[in-house]
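The structure appears below as structure tokens.
Only one protein chain is missing from this complex, and each of the others stays in its spot.
Order of writing sets the chain letters: A and B. Residues in each chain are counted from 1.
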Amino acid sequence: MNERPAPPNGKAIAPQSSKADLAQSHADWEQRFDAQIGEGRTVTNRSRIPVKPLYSPLDWSGENYAESLGMPGEPPYTRGIYDTMHRGRTWTQRQLIGLGTPQDYNRRVRMLLEQGASAISLIPCNSGFRGIDCDESPLALLGTCGTVINTTEHMEAALDGVPVDKISTAMNDPSPFTLFAFVLGVAKRRGISWDKVTGTANQSDYISHFVANHMFYRLSLPGARRVFVDHVAFCREQVPNWNPVSVVGQHMQQAGATPAEAMGFTLATAIQYAEDCVAAGQDIDHVLRRFTFFFDISISFFEEVAKFRAGRRVWARIARERLGAKDPASWRFKFHGQTSGVDLTRQQPLNNIARVTAQAMAGIFSGLQSMHTDSYDEAIAVPNEGPARIAIATQNILREEAHLCDVIDPLGGSWYVESLTDEMEAKIQDVLDTVERAGGMYKAVESGLVQRMIGTSALEHQRKIESGAEKVVGVNCYTDGSTAPEPESYRPDRAAMEAHVRAFRAFKDGRDQRAVLQALDALARAAVGSDNVYARVVAAAEVGVTHGEIIACLRRELGFGQPLMVA
Amino acid sequence: MSRPERVLVTKIGFDGHDRGSRIVAAILRDAGMEVIYTPPWQEIPAVLQLAMQEDVDVIGVSSLATDHLIVPDLMSALAEAGLGHIQVIVGGIIPEGDHPMLHDSGVRGIFGPGAASTEIVESVRALANKARAARDAMEML
Partner (left out) sequence: MSDLANHILAADRRALARAITLVESTRPDHRLQTTALLEQLAGHGREALRIGLSGTPGVGKSTFIEAFGMALCEQGMRVAVLAVDPSSTRTGGSILGDKTRMDRLARHPNAFIRPSPSQTHLGGVARRTREAVALCEASGFDVILIETVGVGQSETVVAELCDVFLLLLAPAGGDELQGVKRGIMEAADIIVVNKADGDLKATATRTCADYAGALRLLRRRPQDPEGFPKALTASALEERGLEQVWSEIRALIDWRREKGHWTARRAAQARHWFGEEVRRALLARLETPAARARMAELAEAVAQGEASAGAAARALLDELEDSGARHSPLDATQQST
């Protein structure tokens, strides 16, 4: 075993004689190791890269430091995209929350802000993801997984007392971005100019929804493509400090893609979006400067660190060489990381705190810009308040007590991490090449290629867990048979939800019906014509058109989003 | 077995996370069963139609985000449609507090994220036999 040749850049800078000495002493060690280990197990990470028991300057020598690493804030940004990184400003603590009525959400969001959260997020009710309003949904399901927000009025209540001009916002708000339209409506009512609105449309990546998160998939593929491009153009004009694009690797990794595949597919998607915007006449540097990425951080610690370091390097190259962006700021790979819920277990749920800690450390060492840590009850229920506090505290402890932010890219220069970064880069490039051969990401997902690759990886990982090749504490090893008491599952107050639906019906009856019809008509005409569709969504939201009405209209004109089922 | 078990793997309600249902479908297929697989967001009447036309023995409902709360509605709809012999199992994230409610409605098995393939396959197989026995005892065969 372990007779893999050293990677090409593993040439030692040391003089010839000492390199030979090193090779000799490594060979001697290997012999002793093999003798003692016997039929030692081989280790392969999730991205199918074999992992050796030891790394040395034979694997990575730092010879190409300037080209492959550079300083933080310097292309290719392997060590970080800013000069000061976490020494200057640590990551944004962004906890995804959403539950119950807008009033329930408002209480929770204020609590998080008091505790030091520096940005807010919003998860809407699953009925909203399906594109329907609360009055069309089974009451039993309303507000159990997210907040029921169907109008600008609802958003007003949800953001009561929250300074939308001072705090960064991110919402799980897939195309056609109705929640964002409601936020803009709230800003307007409060007299806040739209250039003060900051944050990220963190579910703008319709391709990832089509492939891997069908939950968020609402409009047909060509329809979503159209709205995407218009949304980017609208934000550039009207809400210049908003990031309209977040390319989401998280969905693919959660659906079972390996970390390398998730990164490769995400970068391929980013290429597709950038080229679509340029084809619509937008400037590449303007477009890329507002690009952000969103990833899962799994518990495969070193692999995750290598994934992000390699991703930054590949993206800088793509942005510069492939997409032709001139401004080095457009080559920066800005990303939000979310600790992976897939790794959490229902068994012995408190163990999840340890898992989230390891995942968060991987995220911090990867130099992320924004982070969400999962609550330990995530695998069982919608996060409760207590577990949500622990999740935030985990970040605070790692930063303040463990001093993880004292040094920038602290794992850089490790023979293992650097060599793994190179190998991950090669894997990511393989994925990019596969997609390229299929005609780009849009075509590759249309044909089901990407879905099939992810399906294969998902099954492979599942089999590893079942065979015990991949250990999960409390699931396939160290099962103690005990069942820890489960946290209470959150259920919104039934009476309050009923009242919310009643009020919604009354609101619809009391609207200026003519204005509503006119706005919907303008929206439909824009969808089949050349007007900016998103400008019409925002205008409709302002006059009281609901979430469900906007989506129904666009589904009629642009096609219903039916994901491709690849069995 | 010369007549494979027929299983409908589906998702009702709003949630769209279908990694679990796909994996379970593949596991059952590899165990030699005939799996009818649907995308998420099926409405209960559609599930009834499918189950009836495909003459399934078992329905597996995957729920990761509280959609199991409407499984009792599916159970009563099945009984009303004369498909009471079909055995129903639920998999995914089901809080323990909701287990009694599901069992009371007639659900025969609940599988959490850690359930082993073999456990699922064996259970489906046993339930399919039960469904067939119940079906054969019904008027028409």
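The rule is simple: a contact is a pair of C-beta atoms (placed from the backbone, for glycine too) under 8 Å apart; a residue touches a chain by one contact, two chains touch by 3 or more.
From a predicted model like this one, the values you see are computed outputs, not experimental measurements.
Asker: Based on the whole complex, identify which of B:I12, B:M33, B:L74 or B:I94 touches the chain you can't see.
Answerer: Here the residue in touch with the unshown chain is B:M33.
Asker: For a quick check of understanding: of B:M52, B:A79, B:M101 or B:A116, which residue touches the chain that isn't displayed?
Answerer: B:M52
Asker: Considering the entire assembly, which residues of subunit B contact the chain that has been omitted?
Answerer: 2-4, 6, 25-26, 28-39, 45-46, 49-50, 52-55, 82-83, 135, 139-141
As a working rule, only the chains that are shown with their structure count from here on.
Asker: Find the geometric centre of each of subunit A and subunit B from their Cα atoms only, then give the gap between the two centres in Å, rounded to an integer.
Answerer: 32
Asker: Taking the complex as given, what residues does subunit A use to touch subunit B?
Answerer: Touching subunit B from subunit A are residues 125-127, 129-130, 137-138, 140-141, 144-145, 213-217, 254-256, 345-347, 379-382, 455, 458-459, 462, 466, 472, 475-476, 486, 488-489, 562-563, 565, 567.
Asker: Please give the residue numbers of subunit B that touch subunit A in the complex, ascending.
Answerer: 13-19, 22-23, 25-26, 37, 39-41, 65-67, 69-70, 73, 93, 95-98, 112-114, 116-117
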